[in-house]
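Excluded from the complex is one protein chain; the other protein chains are retained at their positions.
Going in written order, the chains are labelled A and B, and every chain counts its residues from 1.
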Amino acid sequence: MRDVAIIGVKNTSFGEQWDRSFRDLVVDAGVGAVEDAGIVGEKIDSMFVGNMSGGQFVEQEHIGALIADYSGLAKDIHIPSTRVEAACASGGLALRQGIYAVASGIDDIVIAAGAEKMTDVPAPKASSALAAAADREWEGIMGATFPGLYAMIARLHMHKYGTTSEQLAEVAVKNHMNGQFNPIAQYRKPISVDSVLRSIMVADPLHIFDCSPITDGSSAVILAPADIAHEYTDTPIYVKATGQASDTIALHDRRDITTLDATLAAGRRAYSMAKMEASDIDLVEVHDCFTIAEICAIEDLGFVKKGEGGIATQNGETAIGARIPVNTSGGLKSCGHPVGATGVKQAVEIVEQLRGEAGKRQVDGAEVGMTHNVGGSGATAVVHIFSRNR
Amino acid sequence: MSVARFWRNQIARYNLVGTKCKKCGEHFYPPRNMCPACRRDGQIEDFKFNGHGEVLTFTIIHTAAEGFENQTPYVLGIIKLQEGPSLTCQIICEPESVYIGMKVKPVFRKLGQDGERGMIYYGNKFIPEQC
Partner (left out) sequence: MSVGIVSYGAYVPKYRIKIDEIARLWGDDADILKSGLMVYEKSVPDVDEDTATIAVEAARAAISRSDIDAKRIGAVYTGSESHPYAVKPTSTIVAEASGATPVLTAADFEFACKAGTAAVQACMGLVSSGMIDLGLAIGADVAQGAPGDALEYTAAAGGVAYIIGNKESELVAVIEDTFSFTTDTPDFWRREGMPYPEHGGRFTGEPGYFKHVTNAAKGLMEKMHTKPSDYDFAVFHQPNGKFPSRVASMLGFSKEQINPGLVVPRLGNTYSGSCMIGIAATLDQAKPGDRIFATAFGSGAGGDAFSIRVTDRIEELRDRAPKVEELLANPVYVDYSRYARHKGKIKVA
């Protein structure tokens, strides 16, 4: 198996992009990543695209071919292009498939991209599309929403560990603090704990400011064998590990409602592959679709003890410059959450950080970074570890 | 949800009929046709749950799922049945009265409908045991 490196990255801006279509967004990200890598289209061997629900958001399936077409890679070059779907973990899985393709020796230059265009449908329709990531027959039909499912995780976390609404709010506050320095972020202004607690209740105990927004956006990275990465860039970022895991589709079937076992398993596999542990990680992008999700993630990935995610956040341990900076991009909360793109966007953020190009949100001396991308309420998790050093 | 898709699980929804693996004794609701522990060695049979359970966790939903807009705020919970498995369901009670550990029992209610013209879906929800 070959070592793999990332040689080019690009995020489109994230937000409500009324004037840009699904295909506009992906082409923008793909072309940007290609330019960043300094390659030409003919060099590309294959493409993997993470997309959760083109069918419901833009009534378009067959996303792989569509994107290859509009990127100019279909008609003459006919590259293989594959859509990957695992709800909100679609992007992370597309990246993983790209890594497999390069590591296996079958492909050399691979694009891993992710995209979602969520604002072409009204908000209730978007929520309904997202709810398809849960168990439609045994959760959705009962009136479950995604905020509702995570609210039930939050409620039990509070009950078992004494986590507070203020601590949940601190996650949002910290991520907005980071996001203000991210030029692509959907929301670029700081918020206060008070403003989170005073925002409208969506699913008790989660307020609207505990929730990631509905976002249009796309991200792409270019993967290459580590052995030839220096031909394209002076700062290749090496993929040290990829770990993926599944759990029950329905929250009610989990071993423990407050632990994402898929995150535990994916993290364990990634740490083992990289021969690292949590203390080796300099920064992490975790899947904070809701504030409680970040608290669970930093616990389940081993950055804090189980049950202490809330207090650790409140104590500032996850801020830039602190012990373990979490979601320097602003996370899903502030940067935005175009569901299929998010897993790739997290990798873009880590690459920019490890290259030292993250500007005001730069983590000084960052050598090793991690991404953590979740599908549904925790039925899929995918974890990657990246390093400046091979 | 299409008519056939609902109807397929209608008895399970109406009467809390799930399944049980005779080999390992594990109960399943919602029903499973393969025991996740015994897999191909499992022996699955129907099992009617007694309906008694308790609230494992809950939320009060203010922004409704599509089709539930006329019910907000509504209580959604994960109910752990006496026989073991857990399910997601609305709990019919005043939102301020629900708590983790509350004992509940099933009640027959409308789950939803396909608009004004379509099918009406019925099934069990839960109410406080001392209701």
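Rule of thumb we're sticking to: contacts are C-beta pairs under 8 Å (C-beta built on N, C-alpha and C of every residue); 3 or more make two chains touch, one makes a residue touch a chain.
Predicted model only: the values in this text are computed from it and were never measured.
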| item | value |
| --- | --- |
| Chain not shown, its touching partners among those shown | B |
| Residue among A:G41, A:G55, A:P80 or A:P124 that touches the chain left out of view | A:P124 |
| Subunit B residues touching the omitted chain (full complex) | 10-11, 14-15, 66-67, 69-71, 90, 92, 94, 107-111, 120, 122, 125, 131 |
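In the analysis below, only the chains that are shown with their structure count from here on.
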| item | value |
| --- | --- |
| Centre-to-centre distance between subunit B and subunit A (centres being mean Cα positions), rounded to whole Å | 32 |
| Residues of subunit A that touch subunit B when the two form their complex | 124-125, 127-128, 131, 135-145, 147-148, 151-153, 155-156, 159, 200-206, 250-253, 257 |
| Subunit A contact footprint on subunit B (complex, rising order) | 1, 5-6, 9, 30, 56-68, 71, 73-74, 76-78, 85-90, 95, 100, 111-112, 121 |
